[in-house]
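The full complex has more chains than appear here; those shown keep their coordinates.
As written, the chains take the letters A and B, and residue 1 is the first residue of each chain.
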Amino acid sequence: MKPLILSILVLILLPGRAVPANGPISEATETCLGCHALSTPGIVADWKNSRHSKVTPKEAVAKPPLERRVSAEKIDEALGKNVVGCAECHTLNSGKHPDSFEHGGTNVHVVVSPQDCAVCHPVERTQYDQNLMSRAHGNLVKNPVYLNLADSVNSIQKFDKMRTTLQAPDEETNADSCLFCHGTEVKVKGFRNRETSQGEMKFPILSGWPNQGTGRINPDGTLGACTPCHTRHGFSIETARKPYTCSTCHKGPDVPAYKVYEVSKHGNLFSSHQKSWDFNKVPWTVGKDYTAPTCAACHVSLVVNEGGDMIAERSHKMSDRLPWRLMGLIYAHPYPKSADTSIIKNKAGLPLPTELTGEPVTQYLIDSKEMEKRLKTLQNICLTCHSSEWTENHFKRLENTIRTTNEMTLTATKIVSTAWEKGVAKGLAQKDSPFNEYIEKKWVEQWLFYANSTRFASAMGGADYGVFAEGRWYLSKNIQEMLDHLQLMLKIRK
Amino acid sequence: MKPLILSILVLILLPGRAVPANGPISEATETCLGCHALSTPGIVADWKNSRHSKVTPKEAVAKPPLERRVSAEKIDEALGKNVVGCAECHTLNSGKHPDSFEHGGTNVHVVVSPQDCAVCHPVERTQYDQNLMSRAHGNLVKNPVYLNLADSVNSIQKFDKMRTTLQAPDEETNADSCLFCHGTEVKVKGFRNRETSQGEMKFPILSGWPNQGTGRINPDGTLGACTPCHTRHGFSIETARKPYTCSTCHKGPDVPAYKVYEVSKHGNLFSSHQKSWDFNKVPWTVGKDYTAPTCAACHVSLVVNEGGDMIAERSHKMSDRLPWRLMGLIYAHPYPKSADTSIIKNKAGLPLPTELTGEPVTQYLIDSKEMEKRLKTLQNICLTCHSSEWTENHFKRLENTIRTTNEMTLTATKIVSTAWEKGVAKGLAQKDSPFNEYIEKKWVEQWLFYANSTRFASAMGGADYGVFAEGRWYLSKNIQEMLDHLQLMLKIRK
């Protein structure tokens, strides 16, 4: 067989593997690979298959604008000439990393942070920093109401003398529960020596580790992690664009985005036809690279049509395409202005974006003009496959669902408030947690599970999920159950 | 490389894409594509990948009988000579479509309906018309009992003076809830002008739109939609044959077919090996094109063995292979004779296929001979991979499960009836909804969720789902909970 035929065969048969060999590797990375190919073969193999191992930053910067995967205008020659290997990231900004330690002759750090990634990807880092997800730790922990809810979930309950008492959750429980996704605070507790195949070596002792939460506080003080979506050590855009990745945090009844997507027509098409899609192309061409949106297509990615016209700019501030915040809070409301939501205070003095009656706390939330702008940005993507009529009506229906689910939450709030007023339960006014009694927990489920789920189902066209699975059936049943409970409590008190 | 080699390579490397270019396109469709390739690139790209864009009806009719994908014996020459493009469907039967409007020099309609599809696919349309799914709108909305259940789910509940009142659901809520799958009634409310990239253009205003429910009432008065399964604008048989498609409506706890399939051995094999199956072949050869059935294989598709012998004829009247109706109603029962179930009346005068005691209302249901015939049709498919003993015993076990789950429902019915009789809840006899109180909602869950799920799990060999996930554990716990509630209500009344 002639060489030409063989080359053509290779190019045709192995799409995406056309790069015949990995690119130039720095001496420092060569040293790392020397041991780690044996000690952590999975990491090394993953990296070898990655784009990081094949393209130098210098080459990456030189791509045509729409095809660029790095946003730095210029990258230092010394860094740019070799592919992005172990040493390139794990020795970057070394002085800023308290977890940096001498390892095989070099100072390396364990926790690569957004400021390291920002050397090549500064725009993405800045955008992500303005994204709620980068603040997910503080937005939970620095908000006393949310923290109280978290504690009511994670505490150990003891039973004695016909009552229960709560013992505050330990750090490991928090890391294994809410902070798994929200992000822990990773701190250097010291260093210690360990036996390794290379003899005794020094390693940092980290608390809150391991963790890949989106709002992780890193030892260098930066907020957030890139790896929940751009998984180590392949950092593949394919991974980030697949809804499975989003689902690791967005699947539970509190935020069932993936479950709703699965029963939507979009999810149906993704599941049925993804094998023929190209998840690695930049920019991402609708109809060619994919035929139905994934989470990334609607919320993050740079999308173009076959003519190369821009349909949506890439943004790692996901709220750029989100007028409403549908989830997590008592009522759906216009998106908060600041990524740091712990600064919000409502009229009642609570750190909540609405009053207990649902009225939005407007000064902390985006205005209708900004909402309209974000909606248009999102709708541009819908319009690549749907008519204007279809698209407008879809969002009108969502707005109606926001209104009705907020009303169903208000009804539940009135019932629990009556329980507080009439003294059959104790809330904030009684100096007690509003989340620790049975009727209060039912109230939480009304908004955190059922109203949220119904809105997601409406927003993403996965209605089946919003009826019986975790939606309107429970919204209505739960009210009846709360009312029954209230009436019973009042009756037996007499 | 020689041209011959290249051609062979293309043929081998691109299976299913062997059609070298799209077929002849009508002038009208060329006009549509002129703008829409830019304005809705996703739709155009989807269609370009579709069989509709590659094969003319004339060619389709000429295929050998078993390979035919169209059932019309003859197709009009003018229509048949070009591939099936935009204009072919969206201008067909124009005079019958109230949503038809002048658009770029042609009268087009938005909502392509079964009578349009029937020009090439008349047998499928007729069969589907005899299928419960095409009547899903009326079967819900024209049945006062079911409508009352739907309203109890979708109404907005208000709380005042220690009681709740229900405000009937608005049209948008219904469209976003039950009717999302059951189908809305799509009506033309008028026309309006819109700014487009081509200047101001007229478009119809549609209520109940968007919707892709299986029993949609179209503006032309026809019932049903083909697109829930044959998704626009690829209309691919691959999509329809994948269980993900069925799952968009058949996944919730009321009808968990997909969830049961997932934990069944059939689903296990589908998930593990689908990548090497051929979902596009007609007819579909067991063992060659697929090695374990999907929903379509058992319930719809034309299945043959490798020798080309018929194992099952294609039918879009899915009940052709279904002796029992397992789901949706209070008790499982023989399949209804008519697709329109709103005509059924039981002895108590209720539009239900059984009495409240479970006794079937035989005159509206198929008889044992017809049941036997349908069972045999279904079992023919089982027998391609299972022995007679295996197959018979499997269905004996299902019949046992139907009996026991009906009994567990009867027990729940007796408890709720006692509550009605003793005056601690209000049912039909008390001129109240039988679905709006707590104990009544528990009763609904007994049959709509737990008995249904247990039967599906038995029918499809996904037992894991029918025990703890949504099956017998809850069937038994729910009875205990209902009884506790009844006893408590009676006790505190004294």
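The rule is short, and it goes like this: a residue touches a chain if its C-beta (ideal position, glycine included) is under 8 Å from a C-beta of that chain, and two chains touch if they have at least 3 such contacts.
Note that the structure is a prediction, hence the values are computed from the model and not measured.
Counting all copies of the one sequence in the full complex of this file gives 3, of which 2 are shown in place.
By definition in this document, only the chains that are shown with their structure count from here on.
With centres set at the average Cα position, the gap from chain A to chain B is 33 Å.
The touching residues of chain B, when paired with chain A in their complex, are 1, 5, 9, 13, 37-46, 48-49, 110, 152-159, 162-164, 170, 172-173, 175-178, 180-181, 194, 196, 203-206, 209-210, 212, 231, 234, 238-239, 242, 244-245, 247-249, 251-254, 275, 436-438, 441, 448-449, 488, 492. For chain A in complex with chain B, the residues that touch the partner chain are 4-5, 8-9, 12-13, 262-265, 267-269, 271-273, 275, 286-288, 291, 305-307, 309, 383-390, 393-394, 396-397, 400-401, 404, 407-408, 411, 414-415, 418, 457-458, 462-469, 471-473, 476-477, 479-481, 483-484, 486-488, 491-492.
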